[in-house]
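Chains shown are a subset, placed as in the full complex.
So that you can tell them apart, the chains are marked A and B in the order they are listed, and the count of residues begins at 1 in each.
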(Lines give C-alpha, C1' and ligand atoms only; values in the text may rest on other atoms or scores of the structure.)
Protein backbone atom coordinates (compact mmCIF):
# COMPACT_ATOMS: atom_id res chain seq x y z
CA UNK A 1 0.00 0.00 0.00
CA UNK A 2 1.44 3.37 -1.05
CA UNK A 3 -0.34 6.70 -0.55
CA UNK A 4 0.41 9.95 -2.38
CA UNK A 5 0.09 13.52 -1.11
CA UNK A 6 1.26 16.41 -3.31
CA UNK A 7 0.63 19.97 -4.47
CA UNK A 8 0.78 18.88 -8.14
CA UNK A 9 -2.91 19.36 -8.91
CA UNK A 10 -4.77 17.01 -11.22
CA UNK A 11 -4.46 18.86 -14.53
CA UNK A 12 -1.07 17.44 -15.52
CA UNK A 13 0.64 14.09 -15.88
CA UNK A 14 2.89 14.55 -12.85
CA UNK A 15 1.00 12.30 -10.45
CA UNK A 16 0.62 9.53 -13.03
CA UNK A 17 4.31 9.34 -13.86
CA UNK A 18 5.17 9.34 -10.18
CA UNK A 19 2.83 6.37 -9.78
CA UNK A 20 4.52 4.66 -12.71
CA UNK A 21 7.85 5.08 -10.93
CA UNK A 22 6.44 3.48 -7.76
CA UNK A 23 4.90 0.58 -9.66
CA UNK A 24 8.11 -0.09 -11.58
CA UNK A 25 9.76 -1.01 -8.25
CA UNK A 26 6.69 -2.59 -6.67
CA UNK A 27 4.22 -3.85 -9.28
CA UNK A 28 1.93 -5.26 -6.58
CA UNK A 29 1.49 -1.92 -4.79
CA UNK A 30 -2.02 -0.56 -4.23
CA UNK A 31 -1.87 3.19 -4.80
CA UNK A 32 -4.16 5.54 -2.87
CA UNK A 33 -4.34 9.29 -3.52
CA UNK A 34 -4.60 11.32 -0.34
CA UNK A 35 -4.77 14.66 -2.11
CA UNK A 36 -2.97 16.50 -4.89
CA UNK A 37 -4.72 19.78 -4.24
CA UNK A 38 -2.54 21.11 -1.49
CA UNK A 39 -2.03 24.80 -2.17
CA UNK A 40 1.29 25.26 -3.92
CA UNK A 41 4.21 24.98 -1.51
CA UNK A 42 1.91 24.82 1.54
CA UNK A 43 4.09 22.52 3.64
CA UNK A 44 1.95 22.96 6.76
CA UNK A 45 -1.20 21.78 5.00
CA UNK A 46 0.74 18.87 3.49
CA UNK A 47 1.92 17.99 6.97
CA UNK A 48 -1.65 17.83 8.33
CA UNK A 49 -2.81 15.68 5.42
CA UNK A 50 0.15 13.34 5.82
CA UNK A 51 -0.61 12.81 9.52
CA UNK A 52 -4.23 12.01 8.68
CA UNK A 53 -3.09 9.51 6.06
CA UNK A 54 -0.78 7.74 8.51
CA UNK A 55 -3.53 7.69 11.12
CA UNK A 56 -5.95 6.13 8.63
CA UNK A 57 -3.73 3.39 7.25
CA UNK A 58 -2.17 0.21 8.59
CA UNK A 59 1.36 -0.72 9.67
CA UNK A 60 3.60 -1.23 6.66
CA UNK A 61 1.98 1.43 4.50
CA UNK A 62 4.35 3.74 2.62
CA UNK A 63 3.37 7.40 2.34
CA UNK A 64 4.92 9.48 -0.44
CA UNK A 65 4.48 13.20 0.20
CA UNK A 66 5.84 15.78 -2.22
CA UNK A 67 5.40 19.46 -1.48
CA UNK A 68 8.84 20.55 -2.48
CA UNK A 69 9.56 24.24 -3.08
CA UNK A 70 13.29 23.55 -2.68
CA UNK A 71 13.53 20.85 -5.37
CA UNK A 72 17.00 20.73 -6.87
CA UNK A 73 18.56 22.72 -4.02
CA UNK A 74 20.74 21.31 -1.25
CA UNK A 75 17.76 20.44 0.97
CA UNK A 76 17.80 16.88 2.28
CA UNK A 77 15.30 14.17 1.42
CA UNK A 78 13.76 12.30 4.31
CA UNK A 79 12.67 8.76 5.04
CA UNK A 80 10.84 8.43 8.35
CA UNK A 81 9.23 5.60 10.25
CA UNK A 82 6.22 6.77 12.25
CA UNK A 83 3.61 4.52 13.82
CA UNK A 84 5.11 1.50 12.00
CA UNK A 85 4.57 3.17 8.62
CA UNK A 86 7.05 4.70 6.18
CA UNK A 87 7.12 8.28 4.95
CA UNK A 88 9.21 9.50 2.02
CA UNK A 89 9.27 13.29 1.59
CA UNK A 90 11.53 16.34 1.38
CA UNK A 91 13.07 17.28 4.72
CA UNK A 92 11.29 20.64 4.89
CA UNK A 93 8.85 20.15 7.73
CA UNK A 94 6.29 17.95 5.96
CA UNK A 95 6.80 15.32 8.66
CA UNK A 96 5.98 17.76 11.47
CA UNK A 97 2.37 17.03 12.36
CA UNK A 98 2.82 13.25 12.17
CA UNK A 99 5.93 13.58 14.34
CA UNK A 100 4.03 15.61 16.95
CA UNK A 101 0.85 13.54 17.11
CA UNK A 102 1.93 10.02 16.20
CA UNK A 103 5.65 10.07 16.88
CA UNK A 104 8.39 10.89 17.20
CA UNK A 105 9.68 8.06 15.06
CA UNK A 106 12.96 7.25 13.35
CA UNK A 107 14.35 9.67 10.79
CA UNK A 108 16.76 8.94 7.95
CA UNK A 109 18.38 11.06 5.28
CA UNK A 110 17.74 9.53 1.90
CA UNK A 111 21.13 8.92 0.34
CA UNK A 112 20.14 6.73 -2.60
CA UNK A 113 20.18 8.46 -5.97
CA UNK A 114 19.46 7.01 -9.42
CA UNK A 115 22.13 7.26 -12.09
CA UNK A 116 20.30 10.10 -13.81
CA UNK A 117 17.60 12.39 -12.49
CA UNK A 118 15.91 15.66 -13.35
CA UNK A 119 16.76 18.69 -11.22
CA UNK A 120 13.12 19.73 -11.07
CA UNK A 121 11.21 16.50 -10.38
CA UNK A 122 12.75 14.56 -7.51
CA UNK A 123 9.27 13.22 -6.76
CA UNK A 124 9.36 11.13 -9.92
CA UNK A 125 13.06 10.39 -10.09
CA UNK A 126 14.13 9.86 -6.48
CA UNK A 127 11.28 9.74 -3.96
CA UNK A 128 8.80 7.59 -5.92
CA UNK A 129 11.38 4.87 -6.68
CA UNK A 130 12.33 4.84 -2.99
CA UNK A 131 8.67 4.54 -1.95
CA UNK A 132 8.37 1.61 -4.35
CA UNK A 133 11.49 -0.04 -2.98
CA UNK A 134 10.32 0.31 0.62
CA UNK A 135 6.90 -1.04 -0.36
CA UNK A 136 8.67 -3.98 -2.00
CA UNK A 137 10.43 -4.72 1.27
CA UNK A 138 13.88 -3.29 0.63
CA UNK A 139 15.58 -2.41 3.95
CA UNK A 140 15.83 1.30 4.70
CA UNK A 141 19.55 0.89 5.47
CA UNK A 142 20.32 0.37 1.80
CA UNK A 143 18.66 3.68 0.90
CA UNK A 144 19.23 6.08 3.77
CA UNK A 145 21.29 6.87 6.87
CA UNK A 146 19.91 7.66 10.34
CA UNK A 147 19.64 11.30 11.39
CA UNK A 148 18.21 12.85 14.52
CA UNK A 149 17.28 16.32 13.35
CA UNK A 150 14.48 16.23 10.80
CA UNK A 151 13.18 19.73 10.15
CA UNK A 152 10.05 20.45 12.17
CA UNK A 153 7.72 23.42 11.74
CA UNK A 154 6.84 25.52 14.82
CA UNK A 155 3.45 23.87 15.27
CA UNK A 156 2.33 21.46 17.94
CA UNK A 157 -0.78 20.36 19.82
CA UNK A 158 -2.01 23.11 22.18
CA UNK A 159 -0.64 22.65 25.69
CA UNK A 160 -2.36 22.78 29.08
CA UNK A 161 -3.78 24.89 30.66
CA UNK A 162 -5.25 25.22 27.19
CA UNK A 163 -6.30 28.85 27.34
CA UNK A 164 -6.18 28.91 23.58
CA UNK A 165 -5.56 26.92 20.45
CA UNK A 166 -4.83 27.72 16.84
CA UNK A 167 -6.54 26.93 13.54
CA UNK A 168 -4.27 24.59 11.59
CA UNK A 169 -6.44 23.53 8.63
CA UNK A 170 -9.54 24.62 6.73
CA UNK A 171 -11.20 21.74 4.91
CA UNK A 172 -13.31 21.47 1.73
CA UNK A 173 -16.49 22.19 3.69
CA UNK A 174 -15.03 25.29 5.37
CA UNK A 175 -14.66 23.51 8.72
CA UNK A 176 -11.70 24.83 10.73
CA UNK A 177 -9.57 22.24 12.50
CA UNK A 178 -7.56 23.41 15.50
CA UNK A 179 -4.52 22.01 17.28
CA UNK A 180 -6.59 21.28 20.40
CA UNK A 181 -6.81 17.59 21.24
CA UNK A 182 -10.01 16.14 22.66
CA UNK A 183 -8.27 14.35 25.51
CA UNK A 184 -6.50 17.56 26.59
CA UNK A 185 -9.73 19.52 26.47
CA UNK A 186 -11.38 16.99 28.77
CA UNK A 187 -8.38 16.91 31.11
CA UNK A 188 -8.38 20.71 31.40
CA UNK A 189 -12.14 20.93 31.87
CA UNK A 190 -12.53 23.45 29.05
CA UNK A 191 -15.60 23.33 26.85
CA UNK A 192 -16.40 26.79 25.49
CA UNK A 193 -14.61 28.40 22.57
CA UNK A 194 -14.62 31.72 20.76
CA UNK A 195 -12.85 32.92 17.66
CA UNK A 196 -12.69 36.32 15.96
CA UNK A 197 -14.66 37.72 18.91
CA UNK A 198 -17.52 35.37 18.09
CA UNK A 199 -18.72 33.21 20.95
CA UNK A 200 -19.08 29.66 19.59
CA UNK A 201 -20.49 28.23 22.79
CA UNK A 202 -19.96 24.86 24.39
CA UNK A 203 -18.96 21.66 22.69
CA UNK A 204 -21.62 19.94 20.58
CA UNK A 205 -21.77 16.33 19.52
CA UNK A 206 -22.76 16.75 15.87
CA UNK A 207 -23.93 19.35 13.33
CA UNK A 208 -27.63 18.84 13.93
CA UNK A 209 -27.25 20.05 17.51
CA UNK A 210 -27.55 23.63 16.25
CA UNK A 211 -29.87 25.31 13.76
CA UNK A 212 -28.85 25.57 10.08
CA UNK A 213 -26.45 28.45 9.55
CA UNK A 214 -25.35 28.53 13.20
CA UNK A 215 -21.71 28.08 14.25
CA UNK A 216 -20.69 25.27 16.54
CA UNK A 217 -17.63 23.62 18.05
CA UNK A 218 -17.25 19.87 18.03
CA UNK A 219 -14.65 17.15 18.03
CA UNK A 220 -13.81 16.43 14.42
CA UNK A 221 -12.98 13.06 12.94
CA UNK A 222 -9.30 13.64 13.73
CA UNK A 223 -9.94 13.96 17.46
CA UNK A 224 -9.27 17.69 17.36
CA UNK A 225 -11.51 20.63 18.24
CA UNK A 226 -13.20 21.91 15.10
CA UNK A 227 -15.19 25.08 14.39
CA UNK A 228 -18.01 24.53 11.91
CA UNK A 229 -21.22 26.10 10.69
CA UNK A 230 -24.16 23.75 10.16
CA UNK A 231 -24.91 23.37 6.45
CA UNK A 232 -22.46 26.19 5.78
CA UNK A 233 -18.81 27.21 5.71
CA UNK A 234 -17.32 28.36 9.00
CA UNK A 235 -14.34 29.75 7.11
CA UNK A 236 -16.57 31.96 4.97
CA UNK A 237 -19.14 32.84 7.63
CA UNK A 238 -16.64 33.71 10.37
CA UNK A 239 -13.69 34.77 8.20
CA UNK A 240 -11.47 32.00 9.56
CA UNK A 241 -7.98 31.27 8.34
CA UNK A 242 -5.05 29.06 9.29
CA UNK A 243 -3.04 30.54 12.15
CA UNK A 244 -5.97 32.25 13.85
CA UNK A 245 -6.32 31.92 17.63
CA UNK A 246 -9.27 30.10 19.21
CA UNK A 247 -9.88 31.07 22.84
CA UNK A 248 -11.00 28.37 25.26
CA UNK A 249 -12.75 28.59 28.64
CA UNK B 1 -15.07 -4.03 -6.82
CA UNK B 2 -16.10 -1.06 -4.67
CA UNK B 3 -17.07 2.35 -6.06
CA UNK B 4 -17.15 5.63 -4.14
CA UNK B 5 -19.46 8.62 -4.62
CA UNK B 6 -19.27 11.54 -2.19
CA UNK B 7 -19.44 15.30 -1.74
CA UNK B 8 -16.08 15.32 0.08
CA UNK B 9 -14.08 17.05 -2.65
CA UNK B 10 -10.49 16.11 -3.39
CA UNK B 11 -8.63 18.65 -1.27
CA UNK B 12 -8.69 16.65 1.97
CA UNK B 13 -7.80 13.19 3.24
CA UNK B 14 -11.41 12.09 3.73
CA UNK B 15 -11.69 9.91 0.64
CA UNK B 16 -8.34 8.23 1.28
CA UNK B 17 -9.12 7.24 4.84
CA UNK B 18 -12.52 5.91 3.77
CA UNK B 19 -10.69 3.77 1.20
CA UNK B 20 -8.33 2.57 3.91
CA UNK B 21 -11.35 1.47 5.94
CA UNK B 22 -12.74 -0.50 2.98
CA UNK B 23 -9.40 -2.13 2.25
CA UNK B 24 -8.92 -3.15 5.88
CA UNK B 25 -11.99 -5.40 5.54
CA UNK B 26 -11.38 -6.41 1.94
CA UNK B 27 -7.71 -6.10 0.97
CA UNK B 28 -8.40 -7.49 -2.50
CA UNK B 29 -11.00 -4.83 -3.38
CA UNK B 30 -10.51 -2.74 -6.52
CA UNK B 31 -11.58 0.80 -5.67
CA UNK B 32 -13.12 3.06 -8.33
CA UNK B 33 -13.97 6.72 -7.73
CA UNK B 34 -17.26 7.74 -9.30
CA UNK B 35 -17.04 11.34 -8.17
CA UNK B 36 -16.25 13.29 -5.03
CA UNK B 37 -17.33 16.61 -6.48
CA UNK B 38 -21.02 16.41 -5.80
CA UNK B 39 -22.12 19.82 -4.61
CA UNK B 40 -22.26 19.78 -0.82
CA UNK B 41 -25.34 17.98 0.46
CA UNK B 42 -26.81 17.63 -3.05
CA UNK B 43 -28.54 14.31 -2.48
CA UNK B 44 -30.37 14.42 -5.82
CA UNK B 45 -27.14 14.76 -7.80
CA UNK B 46 -25.59 11.98 -5.72
CA UNK B 47 -28.60 9.84 -6.52
CA UNK B 48 -28.16 10.32 -10.29
CA UNK B 49 -24.44 9.53 -10.10
CA UNK B 50 -25.10 6.43 -8.03
CA UNK B 51 -27.60 5.09 -10.57
CA UNK B 52 -25.09 5.66 -13.36
CA UNK B 53 -22.45 3.80 -11.37
CA UNK B 54 -24.74 0.82 -10.80
CA UNK B 55 -25.70 0.82 -14.47
CA UNK B 56 -22.02 0.80 -15.50
CA UNK B 57 -20.76 -1.95 -13.22
CA UNK B 58 -21.26 -5.69 -12.92
CA UNK B 59 -23.26 -7.86 -10.52
CA UNK B 60 -21.55 -8.11 -7.17
CA UNK B 61 -20.13 -4.60 -7.18
CA UNK B 62 -20.48 -2.62 -3.93
CA UNK B 63 -21.26 1.09 -4.21
CA UNK B 64 -20.45 3.33 -1.27
CA UNK B 65 -22.24 6.68 -1.53
CA UNK B 66 -21.84 9.33 1.14
CA UNK B 67 -23.70 12.61 0.84
CA UNK B 68 -24.75 12.88 4.42
CA UNK B 69 -26.01 16.22 5.77
CA UNK B 70 -27.61 14.41 8.71
CA UNK B 71 -24.45 12.65 9.92
CA UNK B 72 -24.62 11.94 13.62
CA UNK B 73 -28.39 12.50 13.80
CA UNK B 74 -31.03 9.78 14.13
CA UNK B 75 -31.28 9.23 10.37
CA UNK B 76 -30.97 5.57 9.34
CA UNK B 77 -28.16 4.07 7.31
CA UNK B 78 -29.16 2.00 4.32
CA UNK B 79 -27.92 -1.14 2.60
CA UNK B 80 -29.73 -1.87 -0.64
CA UNK B 81 -29.51 -4.53 -3.29
CA UNK B 82 -30.34 -3.18 -6.74
CA UNK B 83 -29.65 -4.91 -10.02
CA UNK B 84 -27.60 -7.58 -8.19
CA UNK B 85 -25.28 -4.92 -6.78
CA UNK B 86 -24.91 -3.55 -3.25
CA UNK B 87 -25.33 0.04 -2.18
CA UNK B 88 -24.28 1.41 1.22
CA UNK B 89 -25.44 4.98 1.93
CA UNK B 90 -27.40 7.17 4.32
CA UNK B 91 -31.17 6.61 4.11
CA UNK B 92 -31.85 10.14 2.89
CA UNK B 93 -32.96 9.60 -0.69
CA UNK B 94 -29.58 8.83 -2.27
CA UNK B 95 -30.97 5.51 -3.47
CA UNK B 96 -33.90 7.17 -5.30
CA UNK B 97 -32.83 7.29 -8.92
CA UNK B 98 -31.40 3.76 -8.88
CA UNK B 99 -34.61 2.54 -7.23
CA UNK B 100 -36.72 4.20 -9.92
CA UNK B 101 -34.72 3.17 -12.98
CA UNK B 102 -33.07 -0.10 -12.01
CA UNK B 103 -35.21 -1.31 -9.15
CA UNK B 104 -36.94 -1.46 -6.84
CA UNK B 105 -34.62 -3.80 -5.00
CA UNK B 106 -34.25 -5.00 -1.43
CA UNK B 107 -33.68 -2.45 1.32
CA UNK B 108 -32.09 -2.98 4.72
CA UNK B 109 -31.41 -0.76 7.68
CA UNK B 110 -27.78 -1.00 8.63
CA UNK B 111 -27.67 -2.08 12.25
CA UNK B 112 -23.98 -2.94 12.60
CA UNK B 113 -21.92 -0.42 14.51
CA UNK B 114 -18.24 -0.56 15.41
CA UNK B 115 -17.24 -0.33 19.06
CA UNK B 116 -16.19 3.29 18.67
CA UNK B 117 -17.02 5.76 15.96
CA UNK B 118 -16.89 9.49 15.31
CA UNK B 119 -20.17 11.40 15.35
CA UNK B 120 -19.18 13.36 12.27
CA UNK B 121 -17.67 10.77 9.90
CA UNK B 122 -19.91 7.73 9.57
CA UNK B 123 -18.55 7.31 6.05
CA UNK B 124 -15.19 6.26 7.44
CA UNK B 125 -16.31 4.58 10.63
CA UNK B 126 -19.51 2.74 9.70
CA UNK B 127 -20.33 2.75 5.98
CA UNK B 128 -16.85 2.05 4.58
CA UNK B 129 -16.25 -0.96 6.86
CA UNK B 130 -19.65 -2.32 5.84
CA UNK B 131 -18.86 -1.82 2.15
CA UNK B 132 -15.63 -3.73 2.73
CA UNK B 133 -17.42 -6.54 4.55
CA UNK B 134 -20.01 -6.92 1.80
CA UNK B 135 -17.24 -6.88 -0.82
CA UNK B 136 -15.49 -9.61 1.18
CA UNK B 137 -18.62 -11.73 0.98
CA UNK B 138 -20.11 -11.24 4.44
CA UNK B 139 -23.88 -11.87 4.37
CA UNK B 140 -26.06 -8.77 4.65
CA UNK B 141 -28.08 -10.43 7.41
CA UNK B 142 -25.20 -10.08 9.83
CA UNK B 143 -25.05 -6.32 9.23
CA UNK B 144 -28.59 -5.11 8.58
CA UNK B 145 -32.29 -5.89 8.92
CA UNK B 146 -34.87 -5.77 6.09
CA UNK B 147 -37.04 -2.65 5.77
CA UNK B 148 -39.62 -1.74 3.16
CA UNK B 149 -39.62 2.03 3.35
CA UNK B 150 -36.32 3.50 2.19
CA UNK B 151 -36.62 7.27 1.80
CA UNK B 152 -37.22 8.26 -1.82
CA UNK B 153 -37.05 11.77 -3.28
CA UNK B 154 -40.02 13.06 -5.31
CA UNK B 155 -38.34 12.39 -8.64
CA UNK B 156 -39.12 9.71 -11.22
CA UNK B 157 -38.94 9.09 -14.94
CA UNK B 158 -41.41 11.27 -16.86
CA UNK B 159 -44.69 9.45 -17.48
CA UNK B 160 -46.81 9.09 -20.62
CA UNK B 161 -48.33 10.95 -22.38
CA UNK B 162 -44.99 12.69 -21.90
CA UNK B 163 -46.08 16.27 -22.46
CA UNK B 164 -43.08 17.37 -20.49
CA UNK B 165 -40.01 16.27 -18.63
CA UNK B 166 -37.65 17.82 -16.13
CA UNK B 167 -33.93 18.54 -16.04
CA UNK B 168 -32.37 16.32 -13.39
CA UNK B 169 -28.62 16.83 -13.91
CA UNK B 170 -26.19 19.25 -15.52
CA UNK B 171 -22.87 17.64 -16.39
CA UNK B 172 -19.29 18.90 -16.64
CA UNK B 173 -19.84 19.92 -20.27
CA UNK B 174 -23.03 21.85 -19.49
CA UNK B 175 -25.23 19.15 -21.04
CA UNK B 176 -28.63 18.93 -19.35
CA UNK B 177 -29.97 15.43 -18.68
CA UNK B 178 -33.74 15.07 -18.30
CA UNK B 179 -35.91 12.40 -16.71
CA UNK B 180 -37.31 11.44 -20.14
CA UNK B 181 -36.47 7.89 -21.17
CA UNK B 182 -35.72 7.06 -24.79
CA UNK B 183 -38.09 4.11 -24.91
CA UNK B 184 -40.98 6.23 -23.55
CA UNK B 185 -40.28 8.98 -26.06
CA UNK B 186 -40.48 6.48 -28.90
CA UNK B 187 -43.63 4.88 -27.49
CA UNK B 188 -45.35 8.26 -27.18
CA UNK B 189 -44.26 9.39 -30.63
CA UNK B 190 -42.77 12.62 -29.31
CA UNK B 191 -39.64 14.05 -30.88
CA UNK B 192 -39.53 17.84 -30.48
CA UNK B 193 -38.50 19.61 -27.30
CA UNK B 194 -38.33 23.17 -26.04
CA UNK B 195 -36.98 24.63 -22.85
CA UNK B 196 -37.00 28.19 -21.48
CA UNK B 197 -39.14 29.19 -24.49
CA UNK B 198 -36.34 28.11 -26.81
CA UNK B 199 -37.35 25.65 -29.52
CA UNK B 200 -34.70 22.91 -29.55
CA UNK B 201 -36.16 21.07 -32.52
CA UNK B 202 -36.39 17.40 -33.23
CA UNK B 203 -34.17 14.68 -31.88
CA UNK B 204 -30.65 14.48 -33.33
CA UNK B 205 -28.30 11.53 -33.35
CA UNK B 206 -25.07 13.26 -32.36
CA UNK B 207 -23.50 16.69 -31.79
CA UNK B 208 -22.24 17.11 -35.35
CA UNK B 209 -25.82 17.07 -36.65
CA UNK B 210 -26.04 20.79 -35.88
CA UNK B 211 -23.70 23.71 -36.46
CA UNK B 212 -21.22 24.73 -33.73
CA UNK B 213 -22.91 26.81 -31.06
CA UNK B 214 -26.39 25.51 -31.91
CA UNK B 215 -28.62 23.75 -29.35
CA UNK B 216 -29.81 20.23 -29.92
CA UNK B 217 -31.69 17.43 -28.23
CA UNK B 218 -30.35 13.89 -28.33
CA UNK B 219 -30.39 10.66 -26.39
CA UNK B 220 -27.50 10.82 -23.97
CA UNK B 221 -25.32 7.92 -22.88
CA UNK B 222 -27.73 7.16 -20.04
CA UNK B 223 -30.65 6.54 -22.41
CA UNK B 224 -32.31 9.79 -21.35
CA UNK B 225 -33.22 12.87 -23.38
CA UNK B 226 -30.45 15.43 -23.14
CA UNK B 227 -30.29 19.10 -24.14
CA UNK B 228 -26.86 20.14 -25.41
CA UNK B 229 -25.11 22.84 -27.39
CA UNK B 230 -22.53 21.69 -29.92
CA UNK B 231 -19.03 22.64 -28.77
CA UNK B 232 -20.61 24.69 -26.01
CA UNK B 233 -22.48 24.58 -22.71
CA UNK B 234 -26.25 24.27 -22.92
CA UNK B 235 -26.50 25.23 -19.25
CA UNK B 236 -24.67 28.51 -19.87
CA UNK B 237 -26.12 29.27 -23.30
CA UNK B 238 -29.74 28.56 -22.40
CA UNK B 239 -29.64 29.30 -18.68
CA UNK B 240 -30.58 25.75 -17.76
CA UNK B 241 -30.76 24.44 -14.21
CA UNK B 242 -31.91 21.30 -12.42
CA UNK B 243 -35.68 21.23 -11.93
CA UNK B 244 -36.49 23.17 -15.11
CA UNK B 245 -39.32 21.87 -17.32
CA UNK B 246 -38.66 20.60 -20.84
CA UNK B 247 -41.76 20.61 -23.07
CA UNK B 248 -42.23 17.78 -25.54
CA UNK B 249 -44.35 17.52 -28.68
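Assume a residue touches a chain if its C-beta (ideal position, glycine included) is under 8 Å from a C-beta of that chain, and two chains touch if they have at least 3 such contacts.
Note that the structure is predicted; figures quoted are calculated from it, not measured.
Undergrad: What is the copy count for the full homomeric complex in this file, when 2 chains appear in place?
TA: Full complex, one repeated sequence, 3 copies overall.
Operating definition for what follows: only the chains that are shown with their structure count from here on.
Undergrad: Note which residues of chain A are touching chain B in the complex, please.
TA: Touch list, chain A to chain B: 1, 3, 10, 30, 32-38, 49, 52-53, 55-58, 171-173, 205-208, 218-221, 226, 231.
Undergrad: Which of the residues in chain B end up touching chain A in this complex?
TA: 8-17, 19-21, 23-24, 31, 40-41, 69-73, 118-121, 124-125
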